[in-house]
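For this depiction, one protein chain was excluded, whereas all remaining protein chains were kept in their positions.
Let's turn to subunit A:
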Amino acid sequence: MKTLFAPNAQPPRLLFTTMVAGQVALLLLVWLFYPMQLFPSLGEVFRSLGDLITTQGLIQELWASMTTALQALAIATVLALGISYLTALPFFRPIAYAASKMRYLTLTGLTFFMALMVSSGHQVKLSVLIFGATVYLVTGMTSVILTTTQEEMDHARTLGMGEWRSFWEVVVLGKLDEMLEVVRQNFAIIWTMITLVETLYQSEGGIGLLLYKQNRYLHLDGVLAIQLVILATGAAQDYVFVLLRRVFFPYSSLGTA
């Protein structure tokens, strides 16, 4: 038990699992028995979840949002990698700097410009998501690139590698695992944005629109049910990313404490 409260301790696996199960059970018990009027009960949330699935097509809406999110993430990742890697060339550094600072722009203002540039609602939604994700990804990816040390680059150069080959070996191949981690961390941003964008462009539905409707009619049990579904989806996505990292970059976690 002591190890659970000792700094940097490594408690036995069984003890740790039991602790997590205990914490979850405690949370559920508090939720079950805490007499708070405003907060819907666990039973109400589950009933609402069933209703959302059977009558309002929660699964289909979730799937629609998820495919849009994945599509946006894939395109944003390619764009962000390109912009970040181009920082090797001084000419492109201002572009990466500007892209990184654009994360301060508000999406509501952006959608207007996007609507003028592209034709369909889906395209607007997608382009806003791509823009939003790209600027966050560029920020994370350039900071990963900036961790490259002179020692790492010198090591490649002393092996007779030219500047581009050294960059490929040290920055591109050497930091792919960290780039995947940046993508994993920033995927959450897309979920935050998608709910907002789907309320602005309602023609295609999506889980964001469903959430908006529940909010609008003060169905707190429904709101909570959808939030829990998003949370579970996010956790599952995180797990998939960790799995991908373990499979494709087995060296990645070897040096961590």
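Throughout what follows, a contact is a pair of C-beta atoms (placed from the backbone, for glycine too) under 8 Å apart; a residue touches a chain by one contact, two chains touch by 3 or more; residues count from 1.
The rule is short, and it goes like this: contacts and distances are computed from a predicted model.
Visitor: Choose one: "Pyruvate dehydrogenase E1 component alpha subunit", "Phenylacetate-CoA oxygenase subunit PaaJ", "Sulfate transport system ATP-binding protein" or "Cation:proton antiporter subunit C". The correct choice is the protein name in UniProt for the chain not shown.
Guide: Per the UniProt record, the undisplayed chain of the complex is "Sulfate transport system ATP-binding protein".
Visitor: Write down which of A:75, A:115 or A:176 is the residue touching the left-out chain.
Guide: Of all options in A:75, A:115 or A:176, contact with the hidden chain holds for A:176.
Visitor: Give the residue, chosen from A:44, A:152 or A:204, that touches the chain omitted from the document.
Guide: A:152
Visitor: Under the stated touch rule, tell me which residues of subunit A contact the chain that is not displayed.
Guide: Those residues of subunit A that touch the unshown chain are 151-152, 154-155, 157-161, 169-170, 173-174, 176-177, 249-251, 254-255.
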